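First the structure, then my questions, so here it is.
Only one protein chain is missing; all other protein chains are in place.
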Amino acid sequence: MTGAIVEAKRKGTNWLIVPGIVWMALFMVVPILMICYVSFWTQTTFNISSTPTLASWKQFFSSDTYIGALWTTIRIWLIVLATTFIIGYPTALFVGLFVKSKTLSTVLLVICVIPFWTSFLIRVLAWRPMLGKEGAINIILMKLNIISQPIEVLLFTELSVIIGMTQIYCVFMVGPIAFMLGRIDRNIIEAARDLGAGFGRIFWKIIFPLSLPGVVVGAIFVSVMVLGEFATAGALSGRKVNLLGNIIVTQVGSLKWAMASVTGVILTVVMGIVIAAFLRIVDLKREL
Amino acid sequence: MATETAIFEIDGVSKSYGGVNALDGVTLRAGVNEYMSLLGPSGSGKTTLLRVIAGFEVPDSGRVYFEGRDITSLPANERGIGFVFQNFALFPHLTVRKNVAFGMMHGNTRVSPSEIDARTQSVIDMVGLTGMEDRGVEQISGGQRQRVALARTLVMQPKLVLLDEPLGALDANLRGRMRNELRAIRERMGVTFLHVTGSETEALAMGDSVVVLDRGRIIQAGTPDGVYSTPASPAVAHFLNRFNMFDGNLSQGVFTGPFGAVAVTHATQAKDDVYAIRYDRVQVQPLGAVTSGPALKATYIASEYLGSSVMNYFETADGKLCEVEHHLSLGAPETYEPRQQYLLTWAADQAIVFGKEGKL
Partner (left out) sequence: MESRTLKPVLAAYLVAFILFLYGPFFVLGILSFQQGPDGGPQFPIIEWSTYWYRQIFGLTPPSRIAPLPVGEALVRSLVLAFMTMVTSTVLGVMSAQAFRRKFRGSTFVFYLIVLGMMVPGVLTGLGTSLLANNVIGISRHWYTTAFATHVAYTFPFAFLVMLAILNRFDGSVEEASWSLGVNPWTTFRKVTFPLIFPGVLSAMLFAFTLSFDEFPRSLFAAGGTEDQTLPLAIYGTFSVEIHPNIFAFGVLTTLFSFALLSVYGILMALSVRRARKLAMQEDIA
């Protein structure tokens, strides 16, 4: 009797979660399961049928292009993860720890976020006149007589992809780290300094460990975005750099659904491993 | 079962959170037009009890009746029971007037706009907030917020109002004044108040009846006078904060404690042997004085002026603090020499004795 009352009461607010679960199940979980399912379909030149086969899987692992795309994706991901961290951390350190006024640090963070109000694609495109042979960087360097010939490796290479991605994604590293640094109790640092610890020691023993959850959250953001990328690589490498995302786009473009799905499954697996590894370090629900 | 004289009745209500019993088989009833105080230390389950009656919590077992109706599974908004929160829980985005009119405007009983205006104004006048109607509730003082909280509840004309430490958020000065006002307002409206408090003075001063709660159980219920003069257990006596309590041993009508062996005429059944004597029943005598009752040597430490009385603090040989209250109505207080020994004494029949032996 009373059990039924408790049950009724619980149902009172719990139905609110149902639409959210249903939406995510239908439009996220089912589509991803769909990718796994279709990766075993039989692909012919003009058609696809649901007869199960491993053909597309075999094709993926026997093709240098596809395997190459997998390694390129992992390489670019690791490089961009490192560059966003190296470039972002000092910024976060300044904004989160050295700026004493809360207002100023908020203003600085807002300044960093403002570029995100421009369309993502235009942000990517903006690097072209910057890096090109007749681009701003070459012009400036030549005017300063640092170089006599324009540097050509700046655009339509892997380097330009890395530069572009670093600029686009480093703010996702700065934000969480600055947030964690801002939460550090300044008294701890004062106390350590009173005990005669130098900045290097204080940094490695106190500041860096306390900012680590921010680093991990930032790394998760950067990772999921870089791993799923294709537009930056497409626009800044002149189609020379092929990521898994680019493979999916071109395969879908030529209606090779099965191959696109195989690539999708592999991307999902890579993503799953990366996210799971990061979540092992930090409990996201608690940090929020 | 609920009877006609009881406005509400709870029957064997239990509630636990994660294995911890907040309420453990509580049975309680209150009559129409009664002021009942619910006294208990923090964690005693008194707030949980109030929330169960209000319908914010569903009990694990047991029933709740209101006006003879079983309301155990009725949602809070259909109960018609008022609730005044410790933090007042006013609607911060509304003015005083809108706060007071809120229940009539949005509640499930239809009230005509003219009646809403009239009732709102009259209750605002009654709690003394005339002229404040259009202020935001963040713009008024703590005492005024308390009145808004009360007005908002009373305007719905409930038969029962639950008050959860309503004076806890006010400063001492205001608390005294609001105490009197709460009583006066209640008498005027003829509603039953169930007032939860952690303060024994508040409970004893305000309630027509007092219920003492400890670890989810009712350990005593009665009139303030009854509870005060005959606490049912050492726990109640301890919680009333009005007794010097001595551990000892009760055996065949003789209590042996720090003051020696004393004959006891009657004792209350309890788990432990405890000897309790009220602060204001103790006399201070010079050392060597001849006493008729039990006597205990103690060193005077300090005294504290409490307005209507003076509290003198003494320390016994085994380091226990004893308090002696002197009511100023009985004459000017004596002064004692610090660090000097005195004799604390009392009439043997004034003591309340608890013991495993129980009634003699």
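Per-chain numbering from 1; labels A and B assigned in written order.
The rule we apply is simple: a contact is a pair of C-beta atoms (placed from the backbone, for glycine too) under 8 Å apart; a residue touches a chain by one contact, two chains touch by 3 or more.
Quick caveat, the model's predicted, so the values are computed rather than measured.
Only one of the listed residues, A:F40, A:Y66 or A:W127, touches the absent chain: A:W127.
Checked against the full complex, the candidates A:S56, A:T91, A:S211 or A:N242 give a single residue touching the omitted chain, namely A:T91. Taking the whole complex into account, subunit B touches the unshown chain at residues 54-56, 75-83, 85, 87, 89-93, 102-103, 106-109, 136, 138-141, 149, 152-153, 156. Hidden from this view is one chain, which touches subunit A at 10, 12-17, 19-21, 23-35, 38, 41, 48, 87, 90-91, 93-95, 98, 108, 111-112, 115, 117-123, 125-130, 132, 134-136, 139, 167, 170-171, 189, 193, 198-199, 202, 220, 224-225, 227-231, 234-235, 245, 248-249, 252, 257, 260-261, 264, 267-268, 271, 275, 284-285, 288.
Throughout what follows, only the chains that are shown with their structure count from here on.
Look at where the CA atoms of subunit A average out and do the same for subunit B: the two points lie 59 Å apart.
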